[in-house]
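A single protein chain has been omitted; all remaining protein chains appear in their positions.
Take a look at subunit A:
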């Protein structure tokens, strides 16, 4: 089985978020980047397929040279090869188009992407890859087992789970549940040393239209101070909820 794990390079969750150029660009100054958490759950599940079922695992990302530490980490965790598509990830369609091209050329049986990246939360990439490649697709995937070409996937649905029988080739949009947080791996020194020698291919981007442009980013409004209302004073509470919070 040949697996491609699509990895997005995202700001660490503790990063301070700021925008530049008239609030149209994310300010990366001083920001640390990590493997998108949803992708890391997928990568860790892929490692399981590698170790238990002899799968080959490649990782791919769309991004400039600055994303290489992130994919090198995936190699240190145990992926066999990495591919960097040398382009700025402008929007979901553009990224999916690039990954689909790499996936098509590589002949993968299983493509694991994250349900969404935690930076722009687009949530479109795995679905568009599946569409472009005409593959089966399971989104919000919380469990995946594979026997030969049969796949059993569990999908998170509102208030419960749905178990789906499908087959390879398959694209999944993964998330926590594929593995648990405690299963995530810290690269060890042996892995880091081996990662030095593993191939990191840089390929040029395929022509693809960018269909959207960022017009403006806004941060959520700062939280106001808490107002405490006397327990007996229901009228004031209702008036505040109605007139100030506009919640009722």
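Please note the rule applied: contacts are C-beta pairs under 8 Å (C-beta built on N, C-alpha and C of every residue); 3 or more make two chains touch, one makes a residue touch a chain; residues count from 1.
Quick note on the criterion: contacts and distances are computed from a predicted model.
Remark: of the listed names "Transketolase", "glutaryl-CoA dehydrogenase (ETF)", "NADH-quinone oxidoreductase subunit H" or "Molybdopterin synthase sulfur carrier subunit", the one matching the undisplayed chain in UniProt is "glutaryl-CoA dehydrogenase (ETF)". In the complete assembly, the contact with the undisplayed chain comes from A:188, out of A:24, A:188, A:210 or A:239. Here the missing chain is touched by one residue of A:23, A:68, A:156 or A:214, and it is A:68.
Touch with the hidden chain on the side of subunit A covers residues 14, 29-30, 32, 68-69, 72-73, 76, 186-190, 192-193, 195-196.
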